[in-house]
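The complex appears here without one of its protein chains, the remainder shown in place.
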Amino acid sequence: MRETSEKKTAGKKLFGELFSSHNLGDFLFERLTLLFAVSVFLLVLLMGYQMYHGSKLSIDKFGLSFLVNSTWDPVQEIYGALPIIYGTVVSSFLALIIVLPLSIGVAIYLSEMAPAWLEKPLSFLIELLAGIPSVIYGLWGIFVLVPWIRNSIEPYLSKNLGFLPIFRGAPYGFGMLAAVIILAIMVLPIISSISREVLKAVPHSLREAALALGATRWQSTKIVLAAARPGILGATMLGFGRAIGETMAVTMVIGNRALISPSLFDPSYTLASVIANEFSEATSDMYLSALIYLALILFVLTIIINALAHLLVWSMERKWKAA
Amino acid sequence: MEIKISIKNLEAFYGKNRVLKSVSLDIPKNKVVAIIGPSGCGKSTFIRCLNRMHEVVGGSMTGSILLDGEDVTKVDPVLLRKRMGMVFQKPNPFPTMSIFNNVAAGLKLNGLRNNKKLQPIVEKCLKQAALWEEVKNNLDDAGMNLSGGQQQRLCIARALAVDPEVLLMDEPASALDPISTTKIEDLIFELKKNYTIVIVTHNMQQASRVSDYTAFFYVGDLIEYSETRKMFTSPDKQQTEDYIRGRFG
Partner (left out) sequence: MESGIIKEKNFFHYKKKFTSVVMMSLTMVATIAAIVPLVFIFYYTISKGITYLSPQFFVAMPKPVGEPGGGMANAIVGTLILIGLGGIIGIPVGIMTGTYLSEFGHNKFGYVVRFLTDVLSGVPSIVVGVVAYTMVVMPMKHFSAIAGGIALGILMIPTITRTTEEMIKLVPHALREAGLALGIPKWKTTLAIVLRSAWKGIATGVLLGLSRAAGETAPLLFTALGNRFWSTNIGQPMASLTVYIYDYAKSPFEDWNQQAWTAALVLILLISILSLLFRIITRSKYKTN
């Protein structure tokens, strides 16, 4: 009897020295969940590798000049991504400019002003907006937004402000303007909900300090916004990251032509919509490889933007938790 | 003796919850009144009713609070709060502002932006808060870089800058180390020459050191209010005596 129990304790001691857990069950459980966590880690690496490998053909041929060549002509096998990158960045950037003040306004309203009974359903509605599939936005875009732009907005802008280069051209409906509007709608819920989290993380004592000095509500809100600035910047970047990756809604309304034009009325092309449009029809290896190269660019861009954004938001939340 | 704030039959509510029951007391000018009592007795609520900060968190009140004879509920709270400065339990300097801008914050919020005009006021307030010597060479440093005790003195300077008549202090030293606490208590002693001070504290020794009058609250009721010396040597009510002798807390 004594021998067996001594052996058991000796075995347990060995375990205890090597691992943090004290019995086999804990050991297995921890290692099992760890395995899955590691797989996520490996997955991201795998994704990067796959895309690099898939685009190697065109990377070898075009190198970095791919990013600045301005002709995208699959027929002649000339692949330059500049107009596509232009379309991606410009459409997202413009959408962001429109939507940023609105999003922050919504975040302020929901976190500072709205009565409790109103805040919950409202924030749910805004969440719902984020949950609508991209293709449904696109559907609505084709049959409601684009005709409206073609029949009302563009003619109006053309008549009154048509001398401006951004409003030049025929009212086609499909084009940069439609994409910008739809991106703005899609990105608003993200920026506003993260901003709201960020505003909530600012301790209440800050508002109290401002109000006790005789500040008005708006003045105290400004002080809170200043304190939340890094987080709001992070929210904006996340919105931007989402916008550049948005595929279906954009491809359904943007016109899908690779050209660089100052006019909002003209069609355009984004990284995501090229891939969506042309991937299944890619006939040659080089064509496919060029498309995967585009995907790689998009991948790298979104990773960088999202990584920076998350660091900003997390740093803010940690700062306040420590304080 | 002039009365600065006169409180009659003050009742305070959070929704339907009554947290203060029929409190009446007079706060004399240029004296220090300490509010003591166990946790949850309504001391913080009381002090926040005075400058209507109670409303900010959804509270309401009935009864009258007269500041120099004027009914506090009939005045714009934004204006009222310029006459009553508040210092909180945990120091809360504005995180994005320098020391200078923290002190000047109240002034800037009220329209005074000219740095030349602000400079002497900031200096005077930092001197009054006994912080000037320690920060005079780095006024542009972040307010958050100061130690806890310094941050609290910064908040006091900030409150003083708006030239209030009354200083409301909600356990100003409870988050600080003993040395900073002593500094703050010395400060209060100096400040009462020019300001009327109401200080909430759970530290009875502090109350007896620092105040002229003491009010003892218990579960929303004002049990006793008298001169500090009397309160701590021969209180009228048994409950007061029990609390002071530490028989409950």
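Some notes on this structure:
Per-chain numbering from 1; labels A and B assigned in written order.
Keep in mind that, in the parts below, a residue touches a chain if its C-beta (ideal position, glycine included) is under 8 Å from a C-beta of that chain, and two chains touch if they have at least 3 such contacts.
Quick caveat, the model's predicted, so the values are computed rather than measured.
Across the whole complex, the hidden chain's contacts among the shown chains comprise A, B.
Of the listed residues A:71, A:152, A:216 or A:284, the one in contact with the hidden chain in the full complex is A:216. Screening B:19, B:41 or B:107 against the full complex identifies B:107 as the residue touching the chain left out. Here the missing chain is touched by one residue of B:105, B:144, B:161 or B:231, and it is B:161.
Touch with the chain omitted from the figure is made, among A:93, A:109 or A:172, by A:109. Contact with the chain not shown here comes from a single listed residue; of B:32, B:86, B:121 or B:157, that residue is B:121. Touching residues on chain A toward the chain that is not drawn are 21-23, 25-26, 28-30, 32-37, 39-41, 43-44, 46-47, 50-51, 53-54, 101-103, 105-106, 108-110, 112-114, 122, 124-129, 131-140, 142-144, 185, 188-189, 192, 216-219, 221, 238, 241-242, 244-248, 252, 272, 275-276, 279-280, 291-292, 295, 298-299, 302-303, 305-307, 310. Contact between chain B and the unshown chain involves residues 76, 78-79, 82-83, 107, 109-112, 117, 121, 124, 161-163.
Just so we're on the same page, only the chains that are shown with their structure count from here on.
On the side of chain A, the complex with chain B involves touching residues 203, 205-216, 219, 223, 226-227, 229.
By the touch rule above, chain B contacts chain A in their complex via residues 51, 53, 56, 78-79, 81-82, 85-86, 88, 90, 92-96, 105-106, 109-110, 155, 158-159, 162.
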